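Here the complex is missing one protein chain, while the rest keep their positions.
When the chains are written out, they are named A and B in that same order, and each has its own residue count from 1.
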Amino acid sequence: MQLEAVARRLELEQLYTDYVHCLDADELERWPDFFTEDCFYRVTSAENYQAGLPLGLIYATSRNMLKDRVSALREANIYEPQRYRHLVSSLKITADAAGVLDLVANFMVVRTMQDGDMVIFGAGCYVDQVRRDGDSWKFARKNVVLDSRQIDTLLAIPI
Amino acid sequence: MQLEAVARRLELEQLYTDYVHCLDADELERWPDFFTEDCFYRVTSAENYQAGLPLGLIYATSRNMLKDRVSALREANIYEPQRYRHLVSSLKITADAAGVLDLVANFMVVRTMQDGDMVIFGAGCYVDQVRRDGDSWKFARKNVVLDSRQIDTLLAIPI
Partner (left out) sequence: MQLEAVARRLELEQLYTDYVHCLDADELERWPDFFTEDCFYRVTSAENYQAGLPLGLIYATSRNMLKDRVSALREANIYEPQRYRHLVSSLKITADAAGVLDLVANFMVVRTMQDGDMVIFGAGCYVDQVRRDGDSWKFARKNVVLDSRQIDTLLAIPI
């Protein structure tokens, strides 16, 4: 393994690290910046994903749609105060074609409500594609594939 | 730290990454390939492990026994549909003798049932030994040491 490959690997881990710290700190206004302008983002279930069903419960086909989503969230602001904590592991490069990389990674999100109640909010894997953007990487595609089908309560926030 | 040591470290992390993606994708037929032919594999409790008790609730002393186990699982197939998600962290090399490495790593497994119910299925640590096999590594020994003693429901699937 060359130093370049090692450095790229650490850059990719850093991308996921920055991504989850952004979400966990509720800095959602920065969230669209992790994506390319023509990005594809969705939250779906493993069942739908494996069946090849194109839609998800959250679905966007551009960075602007992600910005709109954040604006809507901030304006509505109806949800109970809560904190999210992402744990990510097992990042893997599954394809590498001309600097466009396919990646998978496992995640788990713990939600803590104001009364201290903690639950596993969601578990699953990211099935993503990233592209070089200057000296960093951006998500061109992000599929948040949840192990559970019960994702109606997930509508509120990005994962 | 030399580049060689860095590269080896990333290879070992990749081994655990590939291992858990294999299990989480329910590609159990590939699971025995992560082990040497004369491997030792068991699932046991921390209590039994610390007491030096040799047996575990799942126990195998060769790759062929692991293959048999997968065949039995596929034939029986009595368990309710469910998904597993492994999170792994804190991989550490604890011994290095002539290319045979002792490793520990923490893990947690979240199980999602078909109705969407999510529970922590198990938490604990892997206490493993790996050997070089061509350009990759294989598990010569894998002790899945669960923090809980209540592991009867764990009989079904590999961890």
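By definition in this document, a contact is a pair of C-beta atoms (placed from the backbone, for glycine too) under 8 Å apart; a residue touches a chain by one contact, two chains touch by 3 or more.
None of these values were measured; they are calculated from a predicted model.
Visitor: Of B:R9, B:K67 or B:R132, which residue touches the hidden chain?
Guide: Spelled out, the listed residue whose C-beta touches the missing chain is B:R9.
Visitor: So which of B:C39, B:L66, B:L91 or B:A140 would be touching the chain we can't see?
Guide: B:L91
Visitor: Among B:L15, B:L28, B:M108 or B:V144, exactly one should touch the missing chain; which is it?
Guide: The single option touching the absent chain is B:M108.
Visitor: What chain B residues would touch the chain not displayed?
Guide: 1, 3, 6, 9, 46, 87, 89-92, 104, 106-108, 120, 122-125, 147-150
Visitor: At which residues does chain A meet the chain that is not included here?
Guide: Contact residues on chain A toward the absent chain are 3, 6-7, 10-11, 14, 16-18, 20-21, 24, 83, 85-89, 108, 110, 112, 114-116, 118-120.
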